[in-house]
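Our next item is subunit A:
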Amino acid sequence: MDTVGLVLVRSVILAVALASLFAGMTVIERKVLGYFHLRLGPTRTGPWGLLQPLADAIKAIVKEDIIPRDADRLVFRLAPIISVFTALAAWSVIPVGPPVEVGGVTVPLAVADPPGGVLVAVAFTALSVYGVTLAGWSSQSKYALLGSLRASAQLISYELALGLSLLGVLMMAGSLRLTEIVAAQERLPFILLQPLGFVVYFIAALAESARVPFDLPEAETELVSGYHTEYSGMRFAMFMMAEYIHMITASTLVTLLYLGGWNGPAFLPPVAWFLVKLGFMLFVFIWLRATMVRLRYDRLMDLGWKVLLPLAILNLVATAVITVFVA
Partner candidate 1 sequence: MRQVVRSGDYDLDLEELVIEGEGDRMTLSVGPHHPSTHGVLRMVLEIEGERIVKATPEVGFLHTGIEKTAENLTWQQAITVIDRMDYLAPLSNNLGYVLAVEKLLGLEVPPRARILRLLFTELQRMASHLLWLGTTALDIGSQSVLMYAFDLREGILDLFEEASGARMNPSYFRVGGIAQDIPEGFEDMCRRFLDRVPERIREIRNILDENPIWLDRLKGVGVISAEDAIAWGVTGPNLRACGVPYDVRKAFPYAGYDEFEFDVPVGENGDCYDRYVVRMEEIMESYRLCRQALARLPRGPVMVNDRKIALPPKHEVRQSMEALIHHFKLVSYGFDVPAGEVYQALESPRGEIGFYVVSNGKNKPWRVRVRGPAFYNVFAMPVMMQGALLADMVAIIATVDPVFGEVDR
Partner candidate 2 sequence: MSGVRRQREPYTGGAEAMAYVRDEIVPALVAAFGDGVVPLETPFEMPQVQVAPGQLAAVARWLKDRGFNMLVDVGGVDYLPRKPRFEVVYHLLALPQLWRLRLRVPVEEDEAEVPTVSDVWPSAAAAEREVWDLFGIRFAGHPNLTRILMPDDWVGHPLRKDYPLQGPRAQLPAHAAERNRYHAPKLPGDPPGTAGLPGGAKGGK
(Lines give C-alpha, C1' and ligand atoms only; values in the text may rest on other atoms or scores of the structure.)
Protein backbone atom coordinates (compact mmCIF):
# COMPACT_ATOMS: atom_id res chain seq x y z
CA MET A 1 0.00 0.00 0.00
CA ASP A 2 1.12 3.45 -0.75
CA THR A 3 1.24 5.63 2.27
CA VAL A 4 1.60 9.36 2.59
CA GLY A 5 4.96 8.82 4.17
CA LEU A 6 6.22 6.82 1.24
CA VAL A 7 4.98 9.43 -1.20
CA LEU A 8 6.82 12.11 0.72
CA VAL A 9 9.99 10.05 0.74
CA ARG A 10 9.71 9.49 -2.97
CA SER A 11 9.06 13.18 -3.58
CA VAL A 12 12.19 14.15 -1.70
CA ILE A 13 14.22 11.50 -3.48
CA LEU A 14 12.88 12.67 -6.80
CA ALA A 15 13.58 16.32 -6.12
CA VAL A 16 17.13 15.56 -5.05
CA ALA A 17 17.65 13.21 -7.96
CA LEU A 18 16.36 15.75 -10.44
CA ALA A 19 18.50 18.51 -9.01
CA SER A 20 21.58 16.35 -9.30
CA LEU A 21 20.50 15.13 -12.71
CA PHE A 22 20.18 18.74 -13.78
CA ALA A 23 23.63 19.46 -12.42
CA GLY A 24 25.05 16.41 -14.10
CA MET A 25 23.29 17.28 -17.29
CA THR A 26 24.91 20.71 -17.49
CA VAL A 27 28.40 19.32 -17.16
CA ILE A 28 27.67 16.38 -19.46
CA GLU A 29 26.28 18.70 -22.06
CA ARG A 30 29.26 20.99 -21.82
CA LYS A 31 31.61 18.09 -22.17
CA VAL A 32 29.80 16.30 -24.97
CA LEU A 33 29.23 19.53 -26.81
CA GLY A 34 32.88 20.27 -26.30
CA TYR A 35 33.80 16.99 -27.91
CA PHE A 36 31.55 17.83 -30.82
CA HIS A 37 33.41 21.13 -31.02
CA LEU A 38 36.83 19.45 -31.13
CA ARG A 39 37.65 20.54 -27.61
CA LEU A 40 37.52 19.05 -24.17
CA GLY A 41 35.02 20.96 -22.09
CA PRO A 42 35.45 21.38 -18.33
CA THR A 43 38.40 19.38 -17.07
CA ARG A 44 39.91 21.18 -14.12
CA THR A 45 37.15 21.65 -11.59
CA GLY A 46 37.22 18.46 -9.63
CA PRO A 47 38.05 15.16 -11.30
CA TRP A 48 37.35 15.50 -15.05
CA GLY A 49 35.59 18.74 -14.30
CA LEU A 50 32.73 16.94 -12.62
CA LEU A 51 32.43 19.48 -9.85
CA GLN A 52 31.81 22.25 -12.35
CA PRO A 53 28.05 22.45 -11.72
CA LEU A 54 28.66 22.64 -7.98
CA ALA A 55 30.94 25.61 -8.49
CA ASP A 56 28.45 27.21 -10.84
CA ALA A 57 25.65 26.76 -8.37
CA ILE A 58 27.55 28.13 -5.38
CA LYS A 59 28.73 31.06 -7.42
CA ALA A 60 25.20 31.79 -8.58
CA ILE A 61 23.94 31.71 -5.00
CA VAL A 62 26.46 34.20 -3.69
CA LYS A 63 26.13 36.45 -6.69
CA GLU A 64 24.47 39.81 -6.22
CA ASP A 65 20.79 39.66 -6.95
CA ILE A 66 19.71 42.50 -9.17
CA ILE A 67 16.14 43.52 -9.69
CA PRO A 68 15.80 46.24 -12.31
CA ARG A 69 14.38 49.49 -11.04
CA ASP A 70 11.27 49.39 -13.17
CA ALA A 71 10.59 45.71 -12.84
CA ASP A 72 7.41 44.43 -11.28
CA ARG A 73 9.14 43.15 -8.19
CA LEU A 74 6.65 40.52 -7.10
CA VAL A 75 6.21 38.99 -10.52
CA PHE A 76 9.89 39.28 -11.24
CA ARG A 77 10.61 37.15 -8.19
CA LEU A 78 7.74 34.78 -8.78
CA ALA A 79 8.54 33.94 -12.40
CA PRO A 80 11.57 31.70 -11.86
CA ILE A 81 9.77 29.91 -9.05
CA ILE A 82 6.86 29.16 -11.33
CA SER A 83 9.25 27.88 -13.94
CA VAL A 84 11.07 25.53 -11.61
CA PHE A 85 7.91 24.39 -9.88
CA THR A 86 6.12 23.44 -13.06
CA ALA A 87 9.22 21.73 -14.39
CA LEU A 88 9.56 19.65 -11.25
CA ALA A 89 5.87 19.00 -10.90
CA ALA A 90 5.70 17.35 -14.28
CA TRP A 91 7.95 14.68 -12.87
CA SER A 92 5.53 13.76 -10.12
CA VAL A 93 3.74 11.35 -12.43
CA ILE A 94 6.65 10.01 -14.43
CA PRO A 95 7.68 6.50 -13.54
CA VAL A 96 11.24 5.40 -14.04
CA GLY A 97 10.59 1.69 -13.82
CA PRO A 98 8.02 -0.93 -13.02
CA PRO A 99 6.71 -1.03 -9.43
CA VAL A 100 9.05 -2.84 -7.09
CA GLU A 101 8.47 -4.83 -3.96
CA VAL A 102 10.16 -3.35 -0.94
CA GLY A 103 9.58 -5.26 2.28
CA GLY A 104 6.34 -6.68 1.08
CA VAL A 105 5.00 -3.34 -0.07
CA THR A 106 4.57 -2.66 -3.76
CA VAL A 107 6.11 0.72 -4.43
CA PRO A 108 5.72 2.42 -7.77
CA LEU A 109 8.90 4.04 -9.01
CA ALA A 110 7.18 7.38 -9.29
CA VAL A 111 5.78 9.86 -6.88
CA ALA A 112 2.34 8.98 -8.10
CA ASP A 113 0.90 6.98 -10.90
CA PRO A 114 -2.53 8.44 -11.44
CA PRO A 115 -4.82 7.22 -14.21
CA GLY A 116 -4.39 10.46 -16.15
CA GLY A 117 -0.64 10.57 -15.80
CA VAL A 118 0.16 11.65 -19.34
CA LEU A 119 -2.25 14.52 -19.13
CA VAL A 120 -0.77 15.74 -15.89
CA ALA A 121 2.76 15.63 -17.25
CA VAL A 122 1.84 17.43 -20.46
CA ALA A 123 -0.21 19.98 -18.60
CA PHE A 124 2.57 20.87 -16.23
CA THR A 125 5.03 21.16 -19.09
CA ALA A 126 2.68 23.54 -20.81
CA LEU A 127 2.24 25.58 -17.66
CA SER A 128 5.88 26.51 -17.70
CA VAL A 129 5.06 29.11 -20.30
CA TYR A 130 3.70 31.27 -17.51
CA GLY A 131 7.05 31.49 -15.83
CA VAL A 132 8.70 32.51 -19.06
CA THR A 133 6.07 35.00 -20.07
CA LEU A 134 5.89 36.62 -16.69
CA ALA A 135 9.67 36.83 -16.54
CA GLY A 136 9.89 38.68 -19.81
CA TRP A 137 6.99 40.92 -19.03
CA SER A 138 8.07 41.87 -15.55
CA SER A 139 11.64 42.66 -16.56
CA GLN A 140 10.58 45.80 -18.40
CA SER A 141 13.25 45.29 -20.99
CA LYS A 142 12.56 45.12 -24.68
CA TYR A 143 14.74 42.13 -25.34
CA ALA A 144 13.19 40.20 -22.49
CA LEU A 145 9.73 41.15 -23.66
CA LEU A 146 10.41 40.00 -27.21
CA GLY A 147 11.92 36.80 -25.89
CA SER A 148 8.94 36.00 -23.73
CA LEU A 149 6.51 36.78 -26.52
CA ARG A 150 8.37 34.42 -28.76
CA ALA A 151 8.43 31.78 -26.05
CA SER A 152 4.74 31.90 -25.34
CA ALA A 153 3.80 31.86 -29.02
CA GLN A 154 6.14 28.97 -29.64
CA LEU A 155 4.93 26.91 -26.73
CA ILE A 156 1.29 27.42 -27.53
CA SER A 157 1.61 26.55 -31.18
CA TYR A 158 3.62 23.43 -30.56
CA GLU A 159 1.45 22.29 -27.69
CA LEU A 160 -1.29 21.44 -30.18
CA ALA A 161 0.86 19.30 -32.41
CA LEU A 162 2.35 17.66 -29.38
CA GLY A 163 -0.98 16.79 -27.87
CA LEU A 164 -2.45 15.51 -31.13
CA SER A 165 0.50 13.31 -31.94
CA LEU A 166 0.30 11.96 -28.44
CA LEU A 167 -3.28 10.87 -28.98
CA GLY A 168 -2.12 8.19 -31.39
CA VAL A 169 -0.11 6.56 -28.65
CA LEU A 170 -2.93 6.85 -26.17
CA MET A 171 -5.31 5.20 -28.58
CA MET A 172 -3.00 2.31 -29.15
CA ALA A 173 -2.27 1.85 -25.50
CA GLY A 174 -5.85 2.43 -24.51
CA SER A 175 -4.80 4.15 -21.34
CA LEU A 176 -3.62 7.44 -19.96
CA ARG A 177 -1.57 5.84 -17.24
CA LEU A 178 2.11 5.96 -18.07
CA THR A 179 2.92 2.56 -16.58
CA GLU A 180 0.22 0.99 -18.71
CA ILE A 181 1.43 2.76 -21.83
CA VAL A 182 4.86 1.31 -21.20
CA ALA A 183 3.36 -2.07 -20.53
CA ALA A 184 1.55 -1.90 -23.85
CA GLN A 185 4.91 -1.65 -25.59
CA GLU A 186 6.21 -4.86 -24.18
CA ARG A 187 6.45 -6.48 -27.58
CA LEU A 188 6.91 -3.53 -29.91
CA PRO A 189 7.84 0.02 -28.99
CA PHE A 190 5.44 2.56 -30.42
CA ILE A 191 8.16 4.19 -32.47
CA LEU A 192 7.71 1.33 -34.94
CA LEU A 193 3.93 1.52 -34.92
CA GLN A 194 3.74 5.29 -34.90
CA PRO A 195 6.76 6.58 -36.86
CA LEU A 196 4.99 9.69 -38.05
CA GLY A 197 3.62 10.41 -34.63
CA PHE A 198 7.08 9.96 -33.20
CA VAL A 199 8.64 12.45 -35.58
CA VAL A 200 5.96 15.03 -34.91
CA TYR A 201 6.13 14.45 -31.19
CA PHE A 202 9.89 14.65 -31.14
CA ILE A 203 10.04 17.93 -33.05
CA ALA A 204 7.29 19.42 -30.94
CA ALA A 205 9.01 18.31 -27.76
CA LEU A 206 12.24 19.82 -28.98
CA ALA A 207 10.43 23.07 -29.60
CA GLU A 208 8.70 22.94 -26.26
CA SER A 209 11.91 22.61 -24.39
CA ALA A 210 13.34 25.49 -26.49
CA ARG A 211 16.40 23.61 -27.64
CA VAL A 212 18.39 24.19 -30.82
CA PRO A 213 17.08 24.60 -33.49
CA PHE A 214 14.11 26.03 -31.66
CA ASP A 215 15.98 28.11 -29.08
CA LEU A 216 14.42 31.34 -30.24
CA PRO A 217 13.18 32.61 -26.90
CA GLU A 218 16.75 33.02 -25.79
CA ALA A 219 18.39 33.45 -29.16
CA GLU A 220 21.57 35.03 -27.94
CA THR A 221 22.54 36.76 -31.10
CA GLU A 222 19.23 38.46 -31.62
CA LEU A 223 17.74 38.94 -28.21
CA VAL A 224 20.86 38.99 -26.03
CA SER A 225 19.49 36.35 -23.69
CA GLY A 226 15.81 36.46 -24.34
CA TYR A 227 13.38 36.36 -21.48
CA HIS A 228 16.00 36.01 -18.76
CA THR A 229 18.12 38.92 -19.98
CA GLU A 230 17.57 40.83 -16.76
CA TYR A 231 17.94 37.91 -14.42
CA SER A 232 21.13 37.30 -12.54
CA GLY A 233 22.50 34.98 -9.93
CA MET A 234 20.22 32.38 -8.44
CA ARG A 235 17.12 33.43 -10.32
CA PHE A 236 18.91 32.94 -13.59
CA ALA A 237 20.15 29.57 -12.35
CA MET A 238 16.55 28.62 -11.64
CA PHE A 239 15.61 29.33 -15.22
CA MET A 240 18.49 27.24 -16.40
CA MET A 241 17.37 24.48 -14.09
CA ALA A 242 13.85 24.64 -15.41
CA GLU A 243 15.15 24.52 -18.95
CA TYR A 244 17.31 21.50 -18.35
CA ILE A 245 14.60 19.68 -16.47
CA HIS A 246 12.29 20.36 -19.38
CA MET A 247 14.81 18.79 -21.65
CA ILE A 248 15.05 15.76 -19.40
CA THR A 249 11.27 15.57 -19.16
CA ALA A 250 10.93 15.71 -22.89
CA SER A 251 13.47 12.93 -23.36
CA THR A 252 11.79 10.87 -20.67
CA LEU A 253 8.40 11.20 -22.24
CA VAL A 254 9.78 10.20 -25.61
CA THR A 255 11.39 7.21 -23.96
CA LEU A 256 8.22 6.21 -22.17
CA LEU A 257 5.78 6.86 -24.97
CA TYR A 258 7.69 5.74 -28.01
CA LEU A 259 10.82 3.85 -27.09
CA GLY A 260 9.19 1.33 -24.84
CA GLY A 261 10.27 2.74 -21.52
CA TRP A 262 12.04 0.19 -19.37
CA ASN A 263 11.19 -2.72 -21.63
CA GLY A 264 14.15 -4.47 -23.07
CA PRO A 265 16.01 -7.77 -23.18
CA ALA A 266 16.48 -9.14 -19.72
CA PHE A 267 20.25 -8.84 -19.48
CA LEU A 268 19.78 -5.38 -18.03
CA PRO A 269 17.38 -4.51 -15.22
CA PRO A 270 14.41 -2.40 -16.31
CA VAL A 271 15.61 0.81 -14.69
CA ALA A 272 18.92 0.48 -16.51
CA TRP A 273 17.13 0.11 -19.81
CA PHE A 274 15.20 3.19 -19.01
CA LEU A 275 18.35 5.13 -18.23
CA VAL A 276 20.10 3.91 -21.37
CA LYS A 277 17.25 5.04 -23.55
CA LEU A 278 16.98 8.32 -21.70
CA GLY A 279 20.69 8.91 -22.08
CA PHE A 280 20.47 8.21 -25.77
CA MET A 281 17.67 10.71 -26.18
CA LEU A 282 19.62 13.35 -24.28
CA PHE A 283 22.60 12.66 -26.49
CA VAL A 284 20.43 13.20 -29.53
CA PHE A 285 19.36 16.54 -28.10
CA ILE A 286 22.98 17.60 -27.73
CA TRP A 287 23.88 16.19 -31.09
CA LEU A 288 21.17 18.26 -32.71
CA ARG A 289 22.46 21.29 -30.90
CA ALA A 290 25.90 20.65 -32.34
CA THR A 291 24.62 20.39 -35.88
CA MET A 292 21.63 22.63 -36.34
CA VAL A 293 21.22 26.32 -36.83
CA ARG A 294 18.40 28.35 -35.43
CA LEU A 295 15.06 28.64 -37.19
CA ARG A 296 13.60 32.00 -37.93
CA TYR A 297 10.59 33.02 -35.95
CA ASP A 298 8.03 33.09 -38.74
CA ARG A 299 9.30 29.77 -40.12
CA LEU A 300 8.90 28.31 -36.70
CA MET A 301 5.27 29.29 -36.67
CA ASP A 302 4.83 27.98 -40.20
CA LEU A 303 6.38 24.69 -39.24
CA GLY A 304 4.18 24.37 -36.20
CA TRP A 305 0.87 25.26 -37.76
CA LYS A 306 1.24 24.32 -41.38
CA VAL A 307 3.33 21.19 -41.20
CA LEU A 308 3.29 19.57 -37.82
CA LEU A 309 -0.34 20.15 -36.96
CA PRO A 310 -1.73 18.62 -40.20
CA LEU A 311 0.69 15.76 -39.86
CA ALA A 312 -0.41 15.16 -36.31
CA ILE A 313 -4.06 15.15 -37.35
CA LEU A 314 -3.27 12.81 -40.21
CA ASN A 315 -1.50 10.52 -37.81
CA LEU A 316 -4.42 10.65 -35.43
CA VAL A 317 -6.99 9.81 -38.09
CA ALA A 318 -4.86 7.04 -39.50
CA THR A 319 -4.34 5.54 -36.08
CA ALA A 320 -8.00 5.76 -35.30
CA VAL A 321 -8.95 4.04 -38.54
CA ILE A 322 -6.39 1.30 -38.09
CA THR A 323 -7.26 0.76 -34.46
CA VAL A 324 -10.95 0.48 -35.21
CA PHE A 325 -10.57 -1.84 -38.18
CA VAL A 326 -7.83 -4.04 -36.83
CA ALA A 327 -9.24 -4.42 -33.37
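Behind the choice of candidates: all candidates are chains of the complex that A comes from, given by their letters.
We adopt the following convention: contacts are C-beta pairs under 8 Å (C-beta built on N, C-alpha and C of every residue); 3 or more make two chains touch, one makes a residue touch a chain; residues count from 1.
Quick caveat, the model's predicted, so the values are computed rather than measured.
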Out of the listed chains 1 or 2, which is the one touching subunit A within the complex?
1
Candidate 1-facing residues of subunit A, complex
33, 36-39, 68-70, 140-143, 145-146, 212-213, 215-216, 219-222, 224, 229-230, 289-299
